[in-house]
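Left out: one protein chain. Kept in place: all the others.
Order of writing sets the labels: A, B and C. Residues in every chain begin at 1.
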Amino acid sequence: MTDPNTLSPLDLDTPDKTFLDANELVINMGPQHPATHGVLRVILRLDGEKVMGLECVIGYLHRGVEKIAENRTYTMFNPYVDRMDYVAAVSNGLGYCEAVEKLLNVEAPARAQYIRVILTELNRIASHQLWLGTHALDIGAITPLFYTFRDREEILKIFEKYCGARLTTHAFRIGGLQYESYDGFEKDVRNFVNFVKPKIDEYEELLTTNRIWLERTKGVGVISGPDAIALGVTGPVLRASGVKWDIRKALPYANYKNFDFEIPTGQSGDTYDRYLVRMVEMRQSLRIVEQAVEGIPEGPIMAKVPKVIKPAVGEIYHSIEAPKGELGYFIVSDGSTQPYRIRVRPPSFVNLQALDVMCRGQLVADVIAVIGTLDIVLGEVDR
Amino acid sequence: MIAKLKGEYGSGIEPLTYLGQNYMVVDRSLIPELLQVLRNEEQFDYCVDLTAVHYPKREKQFDVVWVLYSFARNERIRVKTLIAEGETLPSSIPVWATANWLEREVFDMFGIKFDGHPDLKRILLPDGWKGHPLRKDYGILQQDNEWVQINLGIESGQ
Amino acid sequence: MNPPVATPFFFYLLSGIMLIGGVLVITRKNAVHSALALITTLLAQAALYLMLYAPFVAGVQIILYAGGIMVLFLFVIMLISIERTMKERQFNKQWLVGMIAAASLGGLFISVYTTSTKGQVLFPEGRMAYGEAQNTQMIAALLFDRSTGMYMFAFEIASLLLLVAIIGAVVMSKKRI
Partner (left out) sequence: MHEFIDYIQSYLKTKDLTPGGDGNIFWATVYILLVFVGLSVAVIAMNWLERKILAHMQVRLGPMRVGPHGLLQPIADAIKLLLKEDIIPSEADAAIFWVAPFMVVLSAFTVFVVVPFGPAHAITDMNIGILFMLGVSSLSVLGIVMAGWASNSHYPLIGALRSSAQMVSYEVAMGLAVVSVIIMTSLNLDGVGSLSMIEIVKQQQAQGMWFIFKFFPLGLVGFVIFAIAMVAETNRAPFDLPEAESELTAGFHTEYSGFRWSLFFLAEYSAMIAVSSIAVTLWLGGWLRPFPNWLNGTTWDLVFSFFPGLTFLFFAAICFFNTVRMPKHPLFKIQTMGLAGFGVVLGLIGLAMFYGPVRERVGDIYWFSAKVAAFMYLYIWYRGTFPRYRFDQLMKVGWKVLLPMGLALLILTAGVGMRTELWAQVQEVLHK
């Protein structure tokens, strides 16, 4: 299934002809299962231990974020976006603020942009660290979890010092920032960069050449580049399949074009490549943070945005590279203070769709590894 | 590209730009063919998103929007079509496999049916739920009380 | 060496356990219960071997039968639907023939015992030829030694037979080799 033209829907979702075969076993995993990272329910069709197909049942965490948006003003809706991908709340906020700014046709001042980039990239590292810890835990290595959480704590401390919140930060405002960076912000960030660099080596020491880790991840959950594109998979999962595409480079937003960084790609598109891609991404994020913290200019942190945000009639689609993939906001304005419709394009939701393709022909234990490697957050899948 | 498509399909396509973002409003009847053309000839190989907007006051109540991206051209485009209540659209799963869940979500939230979808059922809401919450006539506090009472055993979810 | 403690008592105890276990094996409806009863029987048998000053045989009995074969048995039985087997009628139509066969076998044992021992005591005071301390070594000598070994050929034939059985099992279970 390498040519996307042959990727017919029959291959994806219709039950196999052998569905009523006596050898098939249907097993239900979740919604309360320690390895589904939340309330994901997976119905597995098994032949022995081999997965013949699976279906995801989602929606257990559905809160109707898009409906809420239609009943709030633009400003009021800002904190809600943090609750979608609560692991990378800053990225969500960045996407939303930039989308509304674009709709208003304003641009955040340079200083605000730099601080935004620093926080967003720190958040990307935090998200990847959380992913690594839980993913390794699913595969049975318990120690990386504690290492990553120890280091993630340092990022959360910076967030807390900056805006008072650790997880759902609500760090940005439409038009810029609400808070000026605190005294010693640059120093904290520099210290963190120096602190975490050897720590990432430490994670790699534990896993990258670990025989069992290699056996558990190599060749598991393979998805080819064309398949990944056809399924709309984005983020590290797409890059691990060999497609060198990152919105930060392809359609630069914020001020990413000022920074020098690489886009890591993998070749085989298996779980191990996705692991490596994310490890490199963490280092690249550190590179961006280093450059950004050196170049923070002086100046205002808030653009001229009216107190009551009332964009003209029109619609806009804006997307950013969240830690999980392409996070897009499609905003329709009817000229009032409330958005007429906000559609969130959640990366986890779309990536999760690929689970079926990635798990076919693998073993049950691999399903757990693949769910881990997709790096889904159910808050974002269900919204 | 727009000009070429315009030349081919004539009045069925209306190319527009807002704040530097291109989109086109396409007649419903042209949708199946146009999506194929965009995918195969214009290299829009990545379907970013598929969603809908409800305008209850209009005759054709729904906007259905495809957000497409082309890796080769590094370009994003939106395709928009207007349909009325009860009208169906052809499923675009044969064009982009990713449309599967996206179409299910649109069905779930707006009640727009897609012909040829292999498994068109609710995705986020429970299967037996009544109503399509993202329609404008569905209040924010409204819910399927009957479902809640039967399945959760409580008076109300509020 | 100190004399063994309460030999007749343990003999009767173990024999009783064995008999009860054996009866349970064929009367329980639940296959897993039957298998567990069989394991009990086999363990009691191992203990009887110990009483016969044959610790090596006892150890092998435990490892092979109780620890190995019966685990594989249970492995298969566990996956069988119990609800269905519980409903099945247990004694089939040959029970009469079976009873007769068992009775005649028992009669044979009794007659052999009565004619051969001719009123001798059940537990003679004599010791076994191979004492406990050297049991393993003696068995080895009996099997393999050049001068004293007499079962070498039989042993090798038995292992060959097992090899054939293993290959047969592999051939039968594998669809294509």
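Keep this in mind: a contact is a pair of C-beta atoms (placed from the backbone, for glycine too) under 8 Å apart; a residue touches a chain by one contact, two chains touch by 3 or more.
Since this is a predicted model, take the numbers as computed values, not measurements.
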| item | value |
| --- | --- |
| Displayed partners of the chain not shown (whole complex) | A, C |
| Per the touch definition above, residue among A:201, A:215 or A:262 touching the missing chain | A:215 |
| Contact with the hidden chain (one of C:12, C:75 or C:151) | C:75 |
| Chain not shown, touching residues in chain C | 1-2, 30, 32-33, 36, 39, 55-56, 58-60, 62-63, 66-68, 70-72, 74-75, 78-79, 132-137 |
| Contacts of chain A with the absent chain, listed as residue ranges | 27, 34-35, 49, 136-143, 145-147, 150, 206-207, 210, 212-213, 215-216, 363-366, 368 |
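Going forward, only the chains that are shown with their structure count from here on.
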| item | value |
| --- | --- |
| Category of the chain touch graph - line, ring, star, complete, other | other |
| Most widely separated chain from chain C, with each centre as the mean of CA atoms | B |
| Computed distance of Cα centres, chain B from chain A, in Å | 24 |
| Distance between chain centroids, defined by C-alpha means - chain B, chain C (Å) | 72 |
| In the complex with chain A, residue positions of chain B that touch it | 18-19, 21, 23, 45-49, 51, 53-54, 65, 67, 71, 74, 76, 78, 91, 93-94, 96-98, 100-102, 105, 109, 118-119, 122-126, 133-134, 136, 138, 140 |
| Complex contacts: residues of chain A adjacent to chain B | 4, 7-10, 12-14, 58-59, 62, 64, 66-68, 70-71, 102-103, 105, 229-233, 243, 245, 250-251, 314-317, 319, 326, 328, 330, 332, 340-341, 343, 345, 349-350, 353, 382-383 |
